[in-house]
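Here the complex is missing a single protein chain, while all its other protein chains stay put.
After this line comes chain A, so read on.
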Amino acid sequence: MSFYLVQFLSGLATAATLFLVSSGLTIVFGVTRIVNFAHGSFYMLGAYLGWTLVERWGGTPLGFWGAVAAASLAVGLLGALMEVGLLRRLYRSPELFQLLATFGVVLVVQDAASWIWGSEDLLGRRAPGLRGSVDILDQPFPLYDLVLIGLGPLVLGLLWLLFNRTRWGTLVRAATQDRDMASALGVDPARLFTGVLFLGSALAGLGGALQVPREAVNLHMDMAIVVEAFVVVVVGGMGSLTGAFIASLLIGQLQAFGILVFPQITLVLVFLFMAVVLVIRPYGLLGRAEDAPPTAASPGPPLIAATGVARWAPALLLALLAAVPLVAGDYALIVLTEVVILALLAASLHLLIGLGGLVSFGHAAYFGLGAYGAALLVKHFAAPMPMALAAAPLLAGLGALAAGWFCVRRSGLYFAMLTLAFAQIVWSVTFQWYGVTGGDNGILGVWPPDWAAGKAAYYWLTLALAGGALLLLRRAAFAPFGYTLRAGRDSALRAESVGIDVRRHQWLSFALAGSAAGLAGGLYAFAKGSVFPTLMAVPVSVDALVMVLMGGIQTLSGPVAGAALFHLLETEAMSRTDWWRLVLGAVILVLVLAFPKGVAGFVRDLWTRGRDS
């Protein structure tokens, strides 16, 4: 009995941290509608700054809590700085560009933290006066965690007072419900947003600084917490503080007891929970329909089929690419093979985002399913490569068909979170099903047969298969299939009233995109000779998203250009410096600020302007 009580209490302590971080995220999202990936980075910065300050002042209780508060305030200032210097310039850009920008910040912060604090885990000192533990029914429980448990409701109460008893809080609530009306009433949105970013980031920083006595501070804290915080925010209902509080409590307990009941699927439990909640309650526990974010991609100008010389551009490019092995060495061919594969991955995601307005945060799942489908056939059945490559899109397509059936029932950010949930489920099954998948050891020895083993031969094979798939995706975009998908995005109301089953069409598109990503995954497996669970992890999904957004979502060539740019940059930066994240992040930030329509969109604008004048 006492064991369960202690488990319950530690669940509450986890919940308190989760609530601090996710309350900041939900406040920022509620007002600015920005999906702030950098929120986890602020949490991590809070932890690092907290560690430094606690080391310096943390000998006394006053010093310790002063250090925590100072770290939180400093992080809040950084958040405000991000709003003024970056986000403010992007409010008129498509919403996804803000997401891309915050991802640039994630990369920059990772390397900055690594540069300042090093890559070793940092163990902080315990909080003075709270070092010991208390006996609860004869089980020891850390005193510090008890304080944390109290802190959650305290912060909720303070936030409630702030939002309900102060003028500023009332303005924030007004802006949360109706941004345009608030600015029509004379509220300066820019100042309000700066304040909200300060508050939200300070809460993340506070959550991070409070971890110093509990766990080692490390460079992986950012992504781990931001994904969990998103789950909390979505389960609770976007923009709802009370919802975030309840969701934190539930997820804290789920983590505390899940490990006892289902040790096999601990990693996936939280995501399963979120999926179930979203299927039952479409807008989260306390969310309302009107708080739901609009579909992420706003309708762009008409897709214009290339005319004149430009019509031959894809064929010309293909011919050029096919000729590369005549002049290039093995290394260049390896990189180029990867570029072609990633172009297919990005284009398949673009089908969903650009044409369907469906932003997937979990597209890596289908890339990974394709890669594992091929690798498993080779490993367990010694299948020949052609069969394995045929199985890759099939398995991924089936996976997408299953996941998509649930995902397309929701829209906007809820759709995105469901795709993330399914990707995490696929990832954790792969990670934990050691007997079949080899867990994190992956599957090795997935090499092409002799006839395709040469770098040039495999490159040509990739070019033929991925190029063919790219061509099909391009045709599909201009064919009735793509038009119908766009019709559902532009106006679901109109589409349904002219006989289009929008949901079914989105579902099929999801499967098509999934199987195209699966083919890319299969090709990738044979290119690398091995597969690992990281292929289907969050960073790959984010990379694919970045490629699509970098290229621009309003053109079909965008994702291809984005994939090439992203991968070449990454490879080049990685080979030249250890600080490649910093370089990549900085490049993303510059690109976002300089080309708010993406690179391909910029080129197309230049082209049209040149033609019109």
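Following the convention adopted for this analysis, a residue touches a chain if its C-beta (ideal position, glycine included) is under 8 Å from a C-beta of that chain, and two chains touch if they have at least 3 such contacts; residues count from 1.
We adopt the following convention: contacts and distances are computed from a predicted model.
Entry comment: the absent subunit's protein name, as recorded by UniProt, is "Amino acid/amide ABC transporter ATP-binding protein 1 (HAAT family)", drawn from "Amino acid/amide ABC transporter ATP-binding protein 1 (HAAT family)", "GfdT protein", "L-lactate dehydrogenase complex protein LldE" or "Electron transfer flavoprotein subunit beta". Only one of the listed residues, A:S114, A:Q253, A:S491 or A:T571, touches the absent chain: A:S491. Chain A residues in contact with the hidden partner, per the touch definition given at the top, are 299-303, 305, 472, 475-476, 478-484, 486-487, 489-491, 493-501, 505, 508.
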